[in-house]
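A single protein chain has been omitted from the complex, and every remaining protein chain is retained in its original position.
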Amino acid sequence: MQTSQILQTRADRADRAGRTDGGNARTAQTVRKGGPMADQRPAVLRDGTRPAPAGIAGPGARPPTTDPGELAATARRIRRHAVEMVAIAGMGYLGQATTSAEVFAVLYRAVLRHGVDRLVLSPGHYVITHYAAAVEAGLLDERALATYGVDGSWLESISTERTPLVSATCGALGQGLSVGAGLALADALADAERRTFVFGSDGEMEEGQTWEAAMFAAHHRLGRLTALFDCNGSQVDGPVATVTTIEPVADKWRSFGWTVHEVDGHDVGAVLAALHPPPGDGRPSVVLARTRMLHGLGSLGDGRDAHFVTLGPGDVERALEDTEPVGPR
Amino acid sequence: MQTSQILQTRADRADRAGRTDGGNARTAQTVRKGGPMADQRPAVLRDGTRPAPAGIAGPGARPPTTDPGELAATARRIRRHAVEMVAIAGMGYLGQATTSAEVFAVLYRAVLRHGVDRLVLSPGHYVITHYAAAVEAGLLDERALATYGVDGSWLESISTERTPLVSATCGALGQGLSVGAGLALADALADAERRTFVFGSDGEMEEGQTWEAAMFAAHHRLGRLTALFDCNGSQVDGPVATVTTIEPVADKWRSFGWTVHEVDGHDVGAVLAALHPPPGDGRPSVVLARTRMLHGLGSLGDGRDAHFVTLGPGDVERALEDTEPVGPR
Amino acid sequence: MTARDGAAPPAHGVSALHPVAAADLLPFPWATTTKPYGTALVELARARPDVIALGADLTRQTETDLVRDELPRQFVNVGMAEQNLMGVASGLARAGRCVFVHTFGVFATRRPFEQVAMQIAYPRLDVKIVGFMPGLSSPGGPSHQAVDDVALMRALPNMTVVDVADATEVRQAVALLAEREGPCYLRLKRGEVPVLFGAAHRLAVPAAQWLFEGGEVTVLASGMLVATAVRAAQVLSDAGLPVSVLNVPTLEPIDRDAVLAAARRSAAVVTAENHAVAGGLGTAVAEVLAEAGAGTPLRRVGIRDGYAQASSAPWLFRRHGLDVNAVVAAAWSAAGRRGDPPTAADVPVETGRYAPV
Partner (left out) sequence: MTARDGAAPPAHGVSALHPVAAADLLPFPWATTTKPYGTALVELARARPDVIALGADLTRQTETDLVRDELPRQFVNVGMAEQNLMGVASGLARAGRCVFVHTFGVFATRRPFEQVAMQIAYPRLDVKIVGFMPGLSSPGGPSHQAVDDVALMRALPNMTVVDVADATEVRQAVALLAEREGPCYLRLKRGEVPVLFGAAHRLAVPAAQWLFEGGEVTVLASGMLVATAVRAAQVLSDAGLPVSVLNVPTLEPIDRDAVLAAARRSAAVVTAENHAVAGGLGTAVAEVLAEAGAGTPLRRVGIRDGYAQASSAPWLFRRHGLDVNAVVAAAWSAAGRRGDPPTAADVPVETGRYAPV
């Protein structure tokens, strides 16, 4: 049997077994048959993602675009979706959607070959941007966004193993780059030309595991691995610089053997250029996207808790005005 | 009550309670009173070290020296002690003693103010060098070395909470720098002028925690913290470079905000110069001691497992010749 | 009917609760309060300059903004690096400080387990690890839900493990643990904390405390499920099944005598905890019963379904069987009662009041 055949067989087997179910296969005495987990058995596709369950799947992948205007408009719509999602509870991870909108627009509409390339969403609380971008990419039904954060919904506010349309998801921060390195290693060993992207947050650079993974990926010359970090300068307790000095970030990545692209994370052209196929020297590459909290939602002003935004009276209306569609979709 | 008084009181209380006992204070039903751990209650001194138990204490601290000849002779004697210790079982951490002999000679005879400054021995298997250097410093009875690695001995082959004359000891690698940072932070908060040294191995740079600690120490401007890494290029599976690319090590530490001294780790003068009090800019400093496995034991040759040396017939004799005392002590 | 007056006529005229006066249990529905922990810690830190609080980028969430703002020299934010956090705590403790470490329970125990084991528990240092958002009280999904933290900390020799029931106990726990030599793990509800106990209540460590006595079945509860057990006892007593309730704040070392007394006095024992059934209170009780050869059957109420979802705590508590009805049903079947167990009436409470789901 060929390796590829075997991998295939095992992937099929995994599909059937619903292996990525988060349920519990403990001893008989501790399993409640048909218990709360019975509905948590999404199959896994061959690229490692979980498809959107029936009822919330989108119309189908839209053709990719590299048009800067369209990508910028997509980012604007991502913000708008995010405002509407956060409006449901009146608070949530709106800041993250505003800082990462352009990066996700470029990734989901221009770079990622959905169903082929791999994406690891390391900071699970950024999944809000993923949902919005997946709608924009045609993979998720827009109406599903109304269930964001609602009890029992598929669209949980921090990603889990049930989250549609991503492979590994991590709410315990700092774990994603390692998983991405493992995925990229599998592809490298199989001579697959697929790329692996890992989206990360700047706070994750405080977790030592990020640097373990960085060292590993460089040593094993995982040139088809690309990390994107949202350097929004924010973490739970406030500005990153007040909590831990992570700068000079670019120097750190270079000293760990990576090719570094430092870009304005709100400039879709710059992000797109940085995500071009990595040079052939075998170095993994990292895109440090410098971003500004609540960018694109100017009327919300500064000075609020950026990590977990609470919307006051009138905030939703003002934010929706800020993100009014500007042209034909 | 003043802070210093309170710290004093608590330290006394800790002494009485033998707080660093490795024994088990579990529930009544799981404790065997007077069980195997009853003898494991070394007191803790105020500088955080455990004194040598009666019977193996040395004659008393010898006056420090910065004489290069004397320091080099000390390193030579450290190697000789190590050969004798490893000869007991015919195998052991001889390589580590050969690479770190000069660093320990300088630390124990010229730099560390015993009973004042703090030392964390991060890679526990290097404790062989500590034992030898402690004898040279007059703190441990030379005869105790004959019990190295013997069942039940105080001189265990990997350090534990029972190990005499060090504070924190760590056999699970990569943990020492954090503890050192905590000790240094305590001193900084108390405006104590004492220094903290952390001895580490190059393999420990593969553990992410080392980089977490590095970032923390730099952010908190722990300028009186000094790390010394034995860059012997060796780990269990062979040359470090074949396992993980940790280079460029100096760039890494600089990008993490540290002052870097890269020296020939067998040059006592260079090591001593690098360990001079750190500059006043608040940066912690790291000494990268470039060393060569089995340095000083030329007759043992190359090509053997450097991490855990097995001595063959005649090896002990040859190694003792290599380390024959050269002058008056 | 309330536990305090204890006099309301039982629904079926069969039995009433026997509240233990010394427990000073307040009448339901209970009031809530915020930041009982932070307030108590500031008080302690003011009196004891050797106390130092460490955070890991969750300062307000762990109520330590109070220390940071009032006693800045006794607060250090280590950032989001939990392994280093525990190492730094160890260093500070070796230097004579009494260190309180704060983060969510899940990040206090899983990420830095080896560091807690080697640098805190093994050397028996004065480090108090305070983990917020126990069990399914976190809406953040499996990555944020500390459903195994008690199991992990109980696996460590020298570690005292405490899961308190209310704000009164939270406040007392701070002082008690500061006085207790050596490492402790304290599990705390985040946000609004109910006030179950009045001023006369005295938390002890590691002693368990009877809240109701004389029942046919004993419910042993810890942490957030103490309030649940109290409500369940009321429902059961109203339905003719008298129930004792034992509040077990200390999971390690467990109060072995109290557990054996519960087994001796009851036809069955039920444990109730906001934690996986494996490794927590239920297991601690099982160990005591089995070693004693007690034939009293045990039912364990706790999380049995592996990994949960990101949803609200009430939704999760119902879905995973941590609600009043789950405790009621377990006690009912443990007592060998036939027929459907009684169900608790849904008690709507105003904001600022607490009713267990």
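Labels A, B and C are assigned to the chains in the order they are written; within every chain, residues are numbered from 1.
Here is the rule we use: contacts are C-beta pairs under 8 Å (C-beta built on N, C-alpha and C of every residue); 3 or more make two chains touch, one makes a residue touch a chain.
Here the structure is a predicted model, which is why all the values come from computation and not from measurement.
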Legend entry - Contacts of the hidden chain among displayed chains: A, B, C
Legend entry - Hidden-chain contact residue, picked from the options B:Ser100, B:Thr244, B:Ser285 or B:Thr323: B:Thr244
Inset, instruction - May I ask which residue of A:Val111, A:Leu183 or A:Val286 touches the chain that does not appear here? - result: A:Leu183
Legend entry - Which residue of A:Glu102, A:Asp117 or A:Glu161 touches the chain not shown here: A:Glu161
Legend entry - Sole contact to the chain not displayed, among B:Gly95, B:Gly138, B:Pro164 or B:Gly203: B:Gly203
Legend entry - Residue numbers in subunit B that touch the chain omitted from display: 22-26, 30-32, 35-37, 40, 124, 149, 151-153, 156-162, 170-174, 203-204, 206-208, 235-237, 243-244
Inset, instruction - Determine and list the subunit C residues touching the chain excluded from the picture. - result: 107, 110-111, 113-114, 117-118, 122, 142-143, 148, 151-152, 154-158, 268, 276, 278-279, 282-283, 285-287, 289-300, 305-307
Inset, instruction - Name every residue on subunit A in touch with the hidden partner chain. - result: 1-3, 6-8, 10-11, 13-14, 17, 19-22, 24-29, 44, 46, 48, 120, 161, 167-168, 170-172, 175-187, 189-190, 208-209, 212-213, 215-216, 219-220
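Here, only the chains that are shown with their structure count from here on.
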Legend entry - Most distant chain from subunit C by Cα centroid: B
Legend entry - Gap in Å, rounded to a whole number, between the CA centres of subunit B and subunit A: 43
Legend entry - Computed distance of Cα centres, subunit C from subunit B, in Å: 41
Legend entry - Euclidean distance of C-alpha centroids - subunit A vs subunit C, Å: 35
Legend entry - Per-residue overlap in subunit B, given as positions that touch at least 2 other chains: 208-209, 212, 215-216, 219
Inset, instruction - Spell out, as numbers or ranges, the residues of subunit C touching 2 or more other chains. - result: 79, 81, 83-84
